[in-house]
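As you look at this complex, bear in mind that one protein chain is not there, while each of the others sits in place.
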Amino acid sequence: MYAPSFAAPTTVAEAVQLLANASGVARVLAGGTDLLVQLRSGMLKPDLIVDTKRIPELRTITTEGGGYRIGASVSGAEANEHAGLSKDWPGVVEAVELIGSTQIQGRASFVGNLCNASPAADSVPALVAAGATAVIAGPNGEREVPVEDVPTAPGRTSLAKGEMVVAVKLPPKPARTGDAYLRFIPRTEMDIAVVGAGVCVTLDGSGKCTAAKVSLGAVAPTVLIVPDAAAALVGSKLDDAALAALDAAARAACKPISDKRGTIEYRTKVAGVLARRAAATAFKRAGA
Amino acid sequence: MAPDGTPALKVVGTRPIRPDGVDKVTGRAQFGADFQLPGQLVGKVLRSPHAHARIRSIDISKAEAVPGVKAVMTAADMPEITSEEAFVGEGPADFKDMSANTMAREKALYDGHAVAAVAAISAAAADAALAAIEVDYEVLPHVIEVEDAMVEGAPVLHDDMFTSGVDPKPTKPSNVAKRMVFQLGDVDAAFEKADIVIERKYKTAPVHQGYIEPHACVAQYAADGQVQIYCSSQGQFMVRAYVAKLLGIDISEIRVTPLEIGGGFGGKTLVYLEPLAVVLSRKSGRPVKMVMTREEVFRGSGPTSGGTVWVKIGAMRDGTIVAGDSVLKFQAGAYAGSPVGPGCMTAFAVYDLQDVRITGYDVVTNRPKVAAYRAPGAPISNFGVESAVDELARELGMDPVELRLKNAAKKGTKAAYGPTFGDIGCVETLEAVKHHPNYRAPLGPNQGRGVASGFWFNIGGESSATVNINEDGTAVVATGNPDIGGSRASMAMMAAEVLGIEVDRVRPIVADTSSVGYCFLTGGSRVTFATGMAVVEASKSVVNELKARAAKIWDIPVEAVEWQDGEAVPAGSNAGDFEPLSLSDIAAKSGRTGGPIASTSSLNAQGAGPGFGTHVVDVEVDRETGHVKVLRYLATQDAGRAIHPSYVEGQIQGGAVQGIGWALNEEYIYDDKGRLDNPGFLDYRIPVASDLPMIDTVVVEVPNPRHPYGARGVGEVPIVPPMAAMANAIQDAIGIRLTELPMSPPKIRKAVDEQAAAE
Partner (left out) sequence: MAKHHISTTINGEPVEFLCSTEQTMLDVLRDELHLTGTKEGCATGDCGACSITVDDRLVCSCLMLGVEAEGHAVQTIEGMADGDQLHPLQQKFLEYAALQCGICTPGFLIASRALLERNPDPTEEEARYWLAGNLCRCTGYDKIIRAVLDTAADMRGAS
């Protein structure tokens, strides 16, 4: 009969040691909003569950050189209540806020959303657009990688045995920069993204875009970064031609599947729509 | 006195707090899964992973050897049942099928079909036992969609199914269980004279009732053969009858205690777990508790049918509808018995038509056997007919309410299914819409308004009620119908009205099957009407007894006593000069005047007043994503007489929102192996609070002459019009007619693109 072990370490070193030394499958429990569903369905039967919420440094949002370090166990609700984070990176905060219900928000974390490695994860395109990095602790110490390097395929990550993501870091927000995230779902809440689009732009004094990053979720096995879409924005003031080029580039980048949440055709079209709409919000937030 | 001369009512029509309310807001109320018995085991079900498979063998020996496992069962532990029509449920059913649906015998007929069950000392042991059961399946070709199931060469589910209702009788088995035709007049001739004919085919998806409480029960089989069942259902007497029949037990041996029911909407008018729990308890000698998971609810319990609806209507230039023709093909799930009958009967019932024909087909497919869902069948045919009528209004350039008013069923209209309507409120619901501000609210770009009307028979049937007067003058009202949405309140109110006492002096209870007379189940919008009638009758005979006791105390003839406002008074000055005797006074003296005061009424209520409603919805469509936002919603309905107006409004609002879900997002999604791909609330998308506006209601009251207070059932009608109203609103918003449910974002976006390509 299935009877997993449980540990709630209070330091990262202890957690890493538990994960590294585990015989069989070990899983990190941060918010648990994905893990418990997988446990319940029998999809996943870890031998060891490591609760990281008792590690103080994983529970906090700290400022670092003008940017932010968000601990792995910080919930969506806590991120949303952080005034500085919400002001600087509203797109990132609105993305994490879109994950599930108020109840889910009370538990779900950025890092869990990232490490669950769902193609439809809401926070990931927003983090990618914002240029976020993941801090990974492991038996050989810490390393830092762009967040897009963490998920490698649906349900799979690049983490080695014994490694865990301890934080995501957002860079200092450059001047005249705005980010936005939009997703499409059939209802108004409670669904998994059919398509997600994150856009981050930096403008010059005249309102012309000098730098951009566009990312798409749920249209490929992992989050997509779309340089052509970003190129469509750079140099523009978001005129109709730029929007059309952005839409086309977003659609061209899509490699979706048809499933119970949407068809290839639909996802592709809506990716273009959301990229345009998210870009409009990002420009506005950047001060256009 | 009311303006019409009837006595003014003191309790009926007010809004007291429901008697079971405090228990439900404090968490004290015991629902199906909340009950437990000492020493109970955990029962679990093994379900088929295949849509269609022959069961070659089942080996339970390894499961029985799992530590902590106390019983393992298969269909071999249940008696073989011969074909016999089931009579106490809602909708057609056969006991043989019901038995096989509860536990598969030769074949598993859908993904989720129960094939074995276990009882163990813990959930973990039960899970281990399920994993140890070895079922040898021969996987067979399957069929999911209704029209695929009807074609020559389709996989046949039942070798012994020969279509009934066709002449000559077929010689080959098929998936079509039955064909039926309802008609009035000469439809073909009527189409000849029509100026305009609209003809179109529509399609609906099967939808689940989506009650939030999964099925649950506890059963105890004692050594003397006595069976106790504690469960949430829409009818404790239904559970008793079905368990008795499926397991070959005398009814007197079974006592079913109803627990609070967490929603049913028709879906709890059948048994799934109860017979299994009884068998497992018999085998283990311990009480067995079984609770479905949400996934099991979706895979193993019945939704309502999906189907195709072909509609043809003919009208004159002035808007008079002269002919209606419809063909309905409903999937029944794995066993015969879709609600295609009521689908046919209700199809054109909101219209006064002389020439009309409806043909229905009941078709089996490899899906869970359907169960009743609110106005079973009616929403499906209504979606087709009311969509077509909207197309007719557009073609004629007529206001959709005016077109309906011109053709509305009224007193004297003969319905296609037989009866001639008496006092009905179809016109009144349309008038209420016409005069409501929502109907004139301005609309912006990509916004549109849709109208549809709907009908449900409402039913009466067998009910019992007991009224006991307590020594202190309070009363207990016992009935046998689970309270699914406030019926205890209405029972108490009607008793209080007759007795002339305050409603909080009446305590209504839902009694177990051994403590009250037989009641047909809670369904068909019958409880307030039929069981209410039994309560009124029992209360009236209590009043007669109270008058007799007063007569005895005063030593005057009983004819000389009247009952006024909860007191016995002498009937006029000739009767004598006595101080009034209150109910409490008489109750206190009851021991000395003849003993306890109580009465029981059992009846078969006839004359349920048909219900009509009209809905108007405004939507805004996002052309780029296909998302539909509901801006405002108005539902008008004839309640006959609203006993408790808040709960009447609540029924209307709830039904309308279920209809919005049916219209926009709810559907069963199957993979190519016939496995259900969305068995959970994540991807089976029922409306959430943020999807909706307030649901405005107007209750019109055209009293039902057959009910003491004029009540009509109200629970079913509100789910009938929403799908067509939504489709009509979407058409109004973007100029595109959607003919297939759900009208989900991908479908709307596709239609928008096709429209653009065509222009």
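The first chain written gets the first letter, and so on, giving A and B; residue counts start at 1 in each chain.
The definition used in the following text is that a residue touches a chain if its C-beta (ideal position, glycine included) is under 8 Å from a C-beta of that chain, and two chains touch if they have at least 3 such contacts.
Every value quoted in this text rests on a predicted model; they were computed, and no experiment measured them.
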| item | value |
| --- | --- |
| Chain not shown: contacting residue from B:T14, B:Q183 or B:S646 | B:S646 |
| Residue among B:Q30, B:N446 or B:Q606 that touches the chain left out of view | B:Q30 |
| Touch with the omitted chain, as defined above, among B:A656, B:L676, B:V700 or B:V717 | B:A656 |
| Interface residues of chain B (partner: the chain not displayed) | 15, 17-18, 20-22, 24-31, 33-34, 209-214, 260-265, 291, 293-294, 484-486, 644, 646-647, 649-651, 653-658, 680-682, 686-692, 694-695 |
| Where the unshown chain meets chain A, residue by residue | 2-6, 8, 29, 31-33, 36-37, 39-40, 49, 51, 53, 75, 77, 100-104, 106-107, 188-190 |
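One rule holds in what follows: only the chains that are shown with their structure count from here on.
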| item | value |
| --- | --- |
| Distance from the mean Cα position of chain B to that of chain A, given in whole angstrom | 44 |
| In the complex with chain A, residue positions of chain B that touch it | 124-125, 127-128, 295, 624-627, 664-665, 669, 677-678, 681-683, 685, 687-688, 690-691, 744-746, 749-750, 753 |
| Complex interface listing, chain A residues touching chain B | 1-3, 41-42, 184, 186-192, 194, 259-263, 265-266, 269-270, 273 |
